[in-house]
Every structure is written in C-alpha cells, then in structure tokens.
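Below is one structure. I have some questions about it.
A single protein chain has been removed from this complex, and every other one stays in its place.
The chains carry the letters A, B and C, assigned in the order they are written, with residues numbered from 1 in each.
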Amino acid sequence: MNGRSLLLLGGLILVVAFVALKRTRISETQDRETDVLVIAIASDIETLDPPFSRFQRSNETNLNVFDQFFRYASRDTGKGYRVADVGTIEGAAIESWDWLDGQRRLALKIRRDTVFAKTGRTVTADDFACWFERAYGTDSGTLWNVETAKITKAEKTGDYEMTLHFSDPSPWFFSLFRDQSQAPIDHVAAAQHVESDDEWATRWLSKNDVGSGEFYVISWEPGVKMVLKANSKYWAGRAFFDEVELRIVPNSTARALLLREGEVDIATDLSTDELQALRGAPDVKVLSIPTRNQMILGFNTNTPPLDNVKVRQALSYAVPYELIHEGIFKGRGLVSAGPIPVQGRFHDSSLWPYAFDLEKARALLEEAGYPEGFELTLDIAQGQPLTEQVAVVLQDTFSQIAVKLRINPQSSAIFAEQLGTLEHQAWMRDLLWYVDDPGYTGELFFKTGAVSNWMGYSNLELDEVIRQLSVMVDPAGKARLAETYQKLIITDAPVLFLAELPFEIAMREEIDGYVQLPDNLLWYYPLYRKKDR
Amino acid sequence: MALLEISKLEVTFASGRERLNALRGVNMAVEAGSRTAILGESGCGKTVTALSIARLLPSTASVLGGKIVFDGRDMLALSEEELSGIRGSQLCMIFQHAALALNPLYSIGRQIADVFQHHFGGGQKAAWHKAIEVLAATGIPNPEERARDYPHQYSGGMAQRALIAMALVAKPKLLIADEPTSGLDVTTEHQVLELIQRVVGDLRATLLLITHDMAVVSAVCDRVVVMYAGVVMETGTVAQILEAPANPYSYELIKCFRHSKRKQMPFIPGRVPDLREPGQGCCFAPRCPRAEAICSREDPPTLEIGTGHFSRCHFGEP
Amino acid sequence: MVANQLPEFSAARLFARRSLYGRMVEANGAWRVHLNLALLLVILVLGVLAPLLPLQDPVKPDPLGSLRPPSSEHLFGTDTHGMDVFARVIHAIRADFALALSSVVIGALIGAPLGALSGYLGGWFDNFTTRVTEVFQGFPQILFAMAILAAAGNTLLNVVLVVAFYNIPVYSKMVRSVVVPLREVEYVQAAKVASVPTLGIVFRYILPNALVPVFSQLPLSCAYAVQMIAGLSFLGLGVTIPTPEWGSMIQLGANQMIFGHWWPSVFPGLALFLSVWLLSNVSDLLKSLVVRRS
Partner (left out) sequence: MLESARQWCLFLLKRLGFLCISLIGVSLVTFVVTHQIGDPVYLLVGPKHTQEMLDNMVRELGLDQPLYAQYCRYISRLAQGDLGVSRYTFSPVLSDIRLRLPATLELSTYALLLGVLWAVPLGLIAGRHKKSWAAKFADLSARAGASMPAFWLGLLLIFVFYAELHWLPAPMGRIGRGFEVGTVTGWYTIDSLLAGNWSAFGSSVRHLVLPALTLAFTTSPSILLITRNTMAEVMKTDYIRTAKSFGMPPQTISRYAVRNLLVPVSTMIAMTYGYLLSGTVLVEVVFTWPGLGFYAVEAMNHSDYEPIMAVVLLSAGFYLLVYVLSDILSAIIDPRIRVGG
C-alpha cells in the first residue's frame, strides 16, 4: 500500500539525516586570520553619544571608543586580574596638568599629535572648548559632572592648553573626569550634521562615533552585533585585538553556552547559577572581584507606613543578612554593614547595629503602631535572577512579622522611569558607587532632592554633613564627618543594605590582561589572548 | 447450470456491543441469462445478499457461513486481487442513490473512461470517446457536453443512466441492480427500467434486480425470490408467485399490492422481528394468519410446490 | 394475534434511556472511561486538598538548599529559590485549573447566548457575529494576549479575561450550529405562535438543546486554557511570584536545564501535559455521547 511504504521511506530519511548531521562535526565557527575578541552582550547599544547614554552597555562602548580626559593607573592583584588604583591618576586625552592658586584654577596641557580615528583631524583645544559648550548646551549627564566638580568656567588658553576655574576645591574632580562621557569629540564633524531642530547633532552623534579612543565602530547591525576596529594611531599604541565584535544575545543562558562552546571569548551579565555552572567547564575562567556594588532596597519615605522611621528600622532587623550572603551569593562578596561599602575608606562596622532579629523587628513594629503588620509592594526590574531571589527570601522573612510583601517585576524601562517619578512604594536594585567617597554618594543619593534620591528622603542635618564633606580635603576632617554621615543614615534607615555583590565576569582561559574599573565597565584595550596554549 | 448459487449464507453485523443476524441461511440460484428479482420489505436482507455476492460488505459485517459460487468460483474464498479481476468484467453493481455513487470531484466522462481504460487499456483519448459513446447509448442528451459535467450537475435519473453507461462499458456477465429506480419519479423510473432491460439484452447478461416494488418485478423480471427477515420464503417464476403464491408471507405481500388501487392501503400487522434474536421456528410465525403451534417451534422445511417453485413453510399452500 | 406482544426485554433494551455514564461506557469501552475519569478526579482532588496534604510549604524559599536533585526528602528536587518542586506542582493545580475553568466558563456564558441569539435571529446580526468570530479565530492568541496585558496591566483578572475572550467564538459557533436547524422545528414554531417573547424562546426552548455539546466542549476548552495560561506565565505574564503555577515554574527552571538541572522544569511540564491529555480525553468521551444523540 503506497501509504505504508511512504511512511517507512520517511522514517528512513529521518534516521539518515540525524546520523549525517551528528557525524559531520564541522567546526561551528569559520576561522579567520585577524584575531577578533568576541563578547556576548545582553542588549543593544543605546547611543554612541556619551552624555545621553543611561545604560551600562552604551557606557562600556563609549569608554572604549572615546579618549577620556584622565584614567586610573592599575596594579596587579596577583589573582589573575589587575585593579584600577583609585588613588593614582594618569593623563589620557590630557597629557599633564597643574593646580594654580590653591586649587581654584587648573591648567591642562592637551596631548599633542593625537588624531580622531574616523576623520583624521588632530585633537586641539577647540575640541575641548566645544565639549564644554556642548555640555552646557545639552544640559545632560556631562553637565552634572561639570557642576558637581564645581567648575565655573573652562577657557582655551592656547592651541593645546585649557584652564578650568573652580568655585571651591573639588576632591572628586579626577574621579568625575575619568568618567566615560568626559571625552572630546570631533566638533567639526559634529557641526556638519547640525539640523534645525537638533542644534547639537544629537541624532547623528547617537549613531556615529567621532572619537579619538582606542577603538572605533566599523559596523553596527541593530539588535544583532556591533564591530569595533582598533585605532592604529592611538597615542598609547594600538590595542592587541584587531577587532572587537559585540554580539547581542538577549538570553543570559545562551551567552553562557556561547562561552562554554568557545564561540565567544567573554560573556557579560550572567546569573550566579550560570556562573556556578561555568566554573566547572573546561577552558573557562570566572573572575569574582569584590566591588562597592550594594544590593539596596529603597523605601518611599513619604508614604505611610514607610514614612515612620521605626517601621523602617523594624524591616532592617527582618533581613536575613547571613542567609542572603551564604545562600544566594554562595559566600562570595561581603555582608553589607552600612551606607559606606565594607572595603570603602572611612567604613566603620561598629556603627552597624542591625542583624536578623525577628523579635526586635516585631517589637519595633508594635511601637510604630503596626502590630498586625501591613501590605508592601516591592518593584524590581525583570530579568534580574539575583534580585528576584533576594526578593523571594525577603517575602518569606517579612511574612514572619506579618508584613505581606508583593513582588512586582517590571520592565527595566518602566522601573527606571518610575524611580525618577518616585512612584515605587519600595524598590530593589544593585547600586554601584563609582567614587569611594561618602560625600559623593551623599551628593548623588542621600541629599534632599539629589538626582538619585529615589526615596524622597530628606534629613537637613545629613545635608549639612554632605555639604561639608563635598569641600573637605583634609582626611582627618573627612573621617569625623563620615562617622556622623553613617550614624545618621543607619538610624534613619531610608534604605536596606542587603548585601555587597562581587563583580563576576566569565571569559575563555586564554584571555588575559583584565583590569577591574570602579564602574565595572569592561575596558577592551589592555586585553590580550595568550598564545602559548 | 446456474450462473450464481448461494447456499446457507449467514451474515451478521456488529453494532455497538450487539450482533444483528442479517442473513440466516439464504439459499438461492440465478440462471445465466435470466432476470431474477429479490423481493422483500426493507430490512429483509436483500441488499446484504447483493453486497455479499460482490464482496462489498462494510467492515462491520462478517460472513459466518455459507458459499457463494459465481461462474464456478467460490466468491468468499477469493483474494482481493482475484476479486478485482472479476468485479467489473464479470459482475457489476449499480445502486439506489446514483448521485452519491459517483465521485463528486471527477467528471462523469472521466469516471467512465477510467472503467474502460482499466478493463480494456488504450489511451485517454480512446477511453473518452468510448465514454461519450456509451453515454449517448443510455439516451443522455448532447453527451460531449455532459461528459465534462460533474455529478452534482446531474439529476437522479441522469446519474442512474451514467452508472448504467459504466456497466455498458464493463460488459459484465451479471448486473446486480439494487433498487435502481426507487428514488425516481414514475416516468423516469419507467425509462430507466426500460434502459436496464435493453442493456442487459444487448450484453446478453443476467440481471439480478433488488426491489420492494411488485410492479417493477412483474414488468422486468421472469423469476422472483421473496425474502423476509434474512431468509428466503419463496422462489419461483413471476407467474407462479403472482397467481399462486404458496407461501403465506408472499400471499399477504401480493394482497397488499393488489389493493393498492383502493384508498386504504392494507398492511401486515405487527413489526419486523428484532434481528438480534436467533429466533425459533418460522420468523413470520408471529404475523402469519395461518400460523399454528408447529410454526413457532420448528424451522419450516423448503418444499417444492411446482417445477422450480419452492416455499419455506410447513404447509403447501396459503 | 400474537404479533403485538413483543418480548419485553428486547424492545426495552433497544430504546430505553440508559444513564449518560452507561452510554459512555458502552460507546468507548469501560477501562478507557474509568482510567481517564479516575485520573482527572485524582488531580482535581489533589488540587482541592493541597493545603491539607503532608506537603512542604510550596512558597518557603531555602537559598542554601537550592537546585537539589530529586531525593527522598524532596521528591521532585528543589528549584533556584530552594522551594520544593513536588509541593509546588501539586499546589499549582489550584492556580491553573481555577484560572482555566473561570476563563472557560466566562467565555461560554458570553459565547453560548451570543451563538443562540445569532442562530435564532439570523439576518444581518447572524452574519455580523459569524464574521466577527471568524476574524477573532484568526487572531494570534499569545501575541494578542501579550498586547492586551501590556495595555490593560499584567493582572490575574486580565489574564482570565483574555483567555475567556478566546473561548467566546468557540462556544458561539458551536451553539449557533445547534440552534440554526432548530429554528423551524414544530415546537419552536408553536412557541412563536403562542407569542412567547423571542428571548424566552431562545433561552427556554432552544438553548437547553445545546447544553450537551457545550458541556462536552468544556473540558477541551479547559485543556487549551490551561496551556494558554501556562504559556503566558512562561513569558512572565499573569501569575505573580511566588504563586505556584506550572508555566512560571517551567520558565524558572528553563535556564538551569541546559546546565543539567532538569527537574525544576520537567516535572511541572509533565503535570501540565498529563492534565491537558486527560481533559482532552474526557472531552472526547463526552463528545461520543453528543454524536449518538443527534
């Protein structure tokens, strides 16, 4: 009967196809002469115009595509990676500098015969002057750095000299001006693409990089991949890799697999479970570096019941700090102990009274007038396995003091926007303190009306301490101020300090030369591939 | 020698979990060249008998016993291949709802041509012309045009003619017609019956006509087999059955037809027996006016009343 | 005359009204009916009695005991949060069946009367509803659900409404096909003559006839609804953390599966597969009744 024979034939073809496919272990990748560093990243680059980039992915690309004013020196830790030495500053786009009349003025010497990679124009003081004009004109991220550094005026004092004027001495100037957005762009090329409704050519610059950095973009397939080429005329010499391919792989597991299969050299933003699985894989190494990245749960201190300080303190006692550290982070990173990270300067663990003590929590709740507990909605960003695991643990421990926690995963865009408009009742995310200075953190996060004060928190006494910290250069004075800073925040407890996260990155065994920067951005320049393997 | 001989044929149908005994030992013989009718009320097993002859019983039916010898070969023993050799070339069957019996998605001409091509080979062209030729022979107006039409464009009568045309092409020895005209109006019925007789005559074939209409039998056939509840009650020539029916059931049946001219249609009281019961004695006993104690106890023998005239009853005459 | 005393038992057996169950067994074979109904009953009972059963707490996280393989202590092992998968699979029955049933019932309650009315009234209304149902039949179910939930907010109620939305055309089409032939039936004409209001005719005379087919379609729609809800929660829509629900459990375990931790995803998937299988079987059994009646 033709039906039956048809079926047998079909079955036969299937078996043969399977065996054939299995047998031909053609290498999955096409080998190429040039050495390319392939990095699997989670999402597409938002913009190539540094002042307007909000997400880590764009910051990282801009760090490597533009030449920043300054950079940190780096030292070897002997554990297979180097770390940025926050204390020593090196010049990058700026060759040398010196402070004048008591740190009120700074004379900058711009590095000579450096060239914009795509246009070939040499970098001059005009580019820097235009950079400052654009900062003021676009009222964007770069302007915040300029104002926080208390710069009042930037004037061009020669073809390759600039002078910056300060209202007060600025302890954070260098940490701010090594940021990835503080980098000159070819103002002539930018000027050609100005349009009637876009005088600073933001639309063109978001798609086109005209920098003088270590790499420059040669191809960009939105949603698929971006390829950077090494800038052969870079002043510190060409990078080891000819090209860097940023391959967009939204699924974190897929990124981990690509690394394990050897199809990519580095996989970023992986969950602890994936990193745990990769630790056992051959030819793969996972670097775990302690950083000042804290998992923080912020309260909206204006809405009851979280406007009551006793309630906030009660919740501080209801956090199982040890369990989170051992269970979720598998003992890596550190147990959090206050607003200043444990490894930060001026950190004082003795000031931290909170521990996992449900009795105390219940007592405080009673005092606060909520013996039978209350409902609380915790917003978190989707696709963050770590945050979700911590939230689930908190949900359980809070329920033991009759606080009903509802976890609400939101899309990252909505989560970020609602942070700005204070619409969360409670939120949780990991926060990275770029600058190891309580004043800077206070200025950014705890001061009344601060840009990232997503708690609507206000404590005038604390504001005064932060103001003093922002102009204090003498270390002894800073230590005294830092102590009151920590006491105030700990007693007020506007946020819960849940854990200090290690920065973990997985890469092929043969990739070396990794430098850990304070903002956890991946710097492609120092990386190289060990050939002896 | 009889062209077709059926002896003690038993057929049962499975419906749900019960079994229906459709045929309970049918004996019948059809002479070559004769025009025999199988007469009986609906549900008496006449169609099942016809289908058994051509081995076209549905999958739910199973033949428990008996033999069907057609042209010297036992039909029940044949394999599918041998059967398809006989069907069409030796034996053909046409059905009541002709419109349904034709494939809706092929044109009439094509279906007839297929039959011709299978049995006699030759190209498409020749087969198509043959189809038009036989269509014309059955009296269908402008056959070239109609050959291209599809079954749903044919009326009941026309469809029946197409089926008969198919038989014409196959030139069978035995044509079995299962109530070919019962769905048609009187005038078309008459034309179709007339056509069947002419075709059987031209092919010098034997006709086995299955019907419940006595008028059709007397008009077309020369021998009759009366069946009731899966059993043959009486066989004989049309004349013998009409004038002197030996079996009480045939007598009652004929009485109904005789009176049909009057308004009130007499009917045989009671109902057809439940086919699931094996049944004791004569199956007509419950409704038979002359029934006696013996009837419902013992199976009646088949007595020979006259030459070629048999009746299955304990008593010789009604 | 002996004729009209037919043997009692044969007629009775042929035409007597046997119970639905009896006819179902008769039509499909006893063990098939018993197996499917028994298993479905077991699942429903487990779902209902879940809190009383000696199970571990389905929402108790245990970070130290996360991703443990199946063992005597954790029959189905533990997931990334360290919760017991076996307890969650059992408790998930409540979430999945409750959501599925409510959405199907809502869909039927809207769809059936709509179908009855459009079948009975005919004319432009009938044409309009058939056309609309045909269009919605074509809608990409998961995609459209995502769009609606994105627009109206990702709450449980919205999930139930969206899935109910997809059941309306199924029931309106079915009921309509039952009602249309009934329009000319004598007792409906009689009711019309007796000036029974149209709605009265539709709901008291016609709709009851459609009850058996609707009743037999319910389990099948539940099967599709369960799959749809699981699919949506696999995309993170609908069920909130930490409510145990098969779709979200499969999604939670999906990433670990590639690294060898198969149990957090496989067991909820098996439970989902078994439930949908049983529901569609039961629906077939009921459908075999409908076919015999019409």
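We take it that contacts are C-beta pairs under 8 Å (C-beta built on N, C-alpha and C of every residue); 3 or more make two chains touch, one makes a residue touch a chain.
Here the structure is a predicted model, which is why all the values come from computation and not from measurement.
Colleague: Considering the full assembly, with which of the depicted chains is the omitted chain in contact?
Modeller: Across the whole assembly, the hidden chain touches A, B, C.
Colleague: Quick one: which of A:Gly383, A:Pro438 or A:Pro494 touches the chain that's been left out?
Modeller: Missing-chain contact among the listed residues: A:Gly383.
Colleague: Taking the full complex into account, find the residue in C:Leu46, C:Leu121, C:Met257 or C:Val290 that is in contact with the omitted chain.
Modeller: C:Met257
Colleague: Which of A:Gln103, A:Ser288, A:Asn308 or A:Ser411 touches the chain that is not shown?
Modeller: Reading the full complex, the residue touching the unseen chain is A:Ser411.
Colleague: Decide which residue listed in A:Gly137, A:Gly158, A:Pro250 or A:Gly477 touches the omitted chain of the complex.
Modeller: A:Pro250
Colleague: Using the document's definition of touch, tell me which of B:Ile6, B:Ala54, B:Ala291 or B:Ile305 contacts the absent chain.
Modeller: Looking across B:Ile6, B:Ala54, B:Ala291 or B:Ile305, the contact with the absent chain belongs to B:Ala54.
Colleague: Please give every residue of chain B in contact with the chain that is not shown.
Modeller: For chain B, the residues touching the absent chain are 54, 56, 58-59, 80, 83-89, 92-95, 97, 100-106, 114-115, 118-119, 150, 152, 163, 166, 170.
Colleague: Over the whole complex, note the residues of chain A touching the chain we left out.
Modeller: Counting over the whole complex, chain A touches the hidden chain at residues 1-4, 6-7, 10, 18, 21-22, 24, 26-32, 38, 43-44, 46-47, 206, 222-224, 247, 249-251, 254, 257-258, 261, 263-264, 382-383, 410-414, 417, 420-421.
Colleague: So that we can see where the missing chain sits, which residues of chain C does it touch?
Modeller: Touching the missing chain: residues 131-132, 134-135, 138-144, 146-148, 150-152, 223, 227, 230-231, 234-236, 250, 254, 257-260, 262, 265-266, 269, 272-273, 276-277, 280-281.
Throughout what follows, only the chains that are shown with their structure count from here on.
Colleague: Compared with chain B, which chain's mean CA position is the farthest off?
Modeller: Max centre-to-centre separation from chain B belongs to A.
Colleague: Mind having a look at which chain is the central one, using mean CA positions?
Modeller: Of the chains present, the most centrally placed is C.
Colleague: Just how far, in Å, is the C-alpha centre of chain C from the one of chain B?
Modeller: So the centroids are 51 Å from each other.
Colleague: Give, as an integer number of Å, the spacing between the C-alpha centres of chain B and chain A.
Modeller: So the centroids are 92 Å from each other.
Colleague: Using mean C-alpha positions as chain centres, tell me how far chain A is from chain C in Å, no decimals.
Modeller: 48
Colleague: Could you list the positions in chain B whose residues touch two or more of the other chains?
Modeller: Within chain B, no residue contacts more than one other chain.
Colleague: What residues of chain C sit close enough to touch chain A in their complex?
Modeller: 59-64, 66-67, 80-82, 236, 240-242, 254-256, 258-260
Colleague: In their shared complex, at which residues does chain A touch chain C?
Modeller: Against chain C, chain A makes touches at 251-253, 256-257, 271, 273-274, 277, 323-324, 326-328, 382, 385, 388-389, 391-393, 395-396, 406-409.
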